[in-house]
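What you see is the complex with one protein chain gone and the rest in place.
Let's turn to chain A:
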Amino acid sequence: MSKQPIYLDYSATTPVDPRVAERMIPYLTELFGNPASRSHAFGWAAEEAVENARENVAALVGADPREIVWTSGATESNNLAIKGVARFHSGRGRHLITVKTEHKAVLDTMRELERQGYSVTYLDVLPNGLLDLDAFRAALRPDTILASVMFVNNEIGVIQPIAELGEICRERGVLLHVDAAQATGKVDIDLARLKVDLMSFSAHKTYGPKGIGALYVRRKPRVRLEAEMHGGGHERGFRSGTLATHQIVGMGEAFRIARETMGAENERIRMLRDRLLAGFADMEAVSVNGDLERRVAHNLNISFNYVEGESLLMAIKEIAVSSGSACTSASLEPSYVLRALGLSDELAHSSIRFSIGRFTSVADVDFAIRLIRDKVGKLRELSPLWDMYKAGIDLDSVQWAAH
């Protein structure tokens, strides 16, 4: 039991790249100054490091460094963007649009605004997880002030049509916020071309430290929002609070490495993901969730039908993956993202999200394939549903005990 499982959960978080950690350490010890201290060399050194990191973050996404506001992470960025715009523009309109498969940091923020009297439209997605642009257009109202759509879905890895959404929003005078926590280093982001007004970033999904993120706030045309955090007026008043220099340095270095290596890295990761998928190709009653083409290279979300989710997770303890169930609490909740694709509770429960990353090897992938094949096979041998499926019985036609 002392041996650690193989980590295949890079969409949950990533290890800090050793190069990043190395860059961070001096800013905890000798270069500890407050970047806001203008009167001495300690402050100047810290400020220089912060601005250097800001340039690296901006460079990865085609932004101007002055458009980057440091936050504690994507959750805070989402809160600041959505609530900040809603409050600033409440005189102009009180309607917002988002999507049912967004991260909770967006959905819960929207719910909070609803409690404050705003109205929110939660759009359905197509069975492949992508947003229907016509449905999006139809949801826009004269009083719509903001739309929030994630770049890359955290569970199924599908890439939403952000460029097209930007065109639609700009034409209709609606601000567009994009949660890009899962996108940095995975897809090309060029904010000089994308008509996106606000974009949320996180460091720890891209080999940086936890507890640091950023919000992109467009300067031209200028986007205005109300601050959430008040105090010393840091970050041009958008977000007060002493900057966490070491964290910021870490995020900057992580994003610099991402810009340098993402081309080759994503190719290697795609090869591993395809190898993983091929490893399950000849298994029966296995289905990939979410569009396989419009998808980041590192994600594979797959359902193994007729196997119950919790017993599957119990059987594959030697790999660290996420499941379509949130079984942290007493009751097994099927993933709302998979439910939004139209999956049954059973199929959602029997799904596994594999997410591959920088330190995943071919041997890791091969181990996962063998383990999954073996355990799914064993659990299906135990499953009366599998017998019924093999006997050609349509499980939907069976009269199960009503509840």
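Just so we're on the same page, contacts are C-beta pairs under 8 Å (C-beta built on N, C-alpha and C of every residue); 3 or more make two chains touch, one makes a residue touch a chain; residues count from 1.
FYI, contacts and distances are computed from a predicted model.
**Q** For the chain that is missing from this picture, which UniProt protein name fits: "Iron-sulfur cluster assembly scaffold protein IscU", "GntR family transcriptional regulator", "Peptide/nickel transport system permease protein" or "ABC transporter"?
**A** For the chain missing from the view, the UniProt record says "Iron-sulfur cluster assembly scaffold protein IscU".
**Q** Quick one: say which of A:S90, A:N128 or A:S344 touches the chain that got left out.
**A** A:S344
**Q** Just to verify: which one of A:E155, A:E235 or A:E308 makes contact with the chain not shown?
**A** Of the listed residues, the one touching the omitted chain is A:E308.
**Q** For the chain that got dropped from the picture, name the residues of chain A it touches.
**A** So the residues of chain A touching the unseen chain are 306-311, 314, 327, 330-332, 344-346, 349, 381-387, 395, 399-403.
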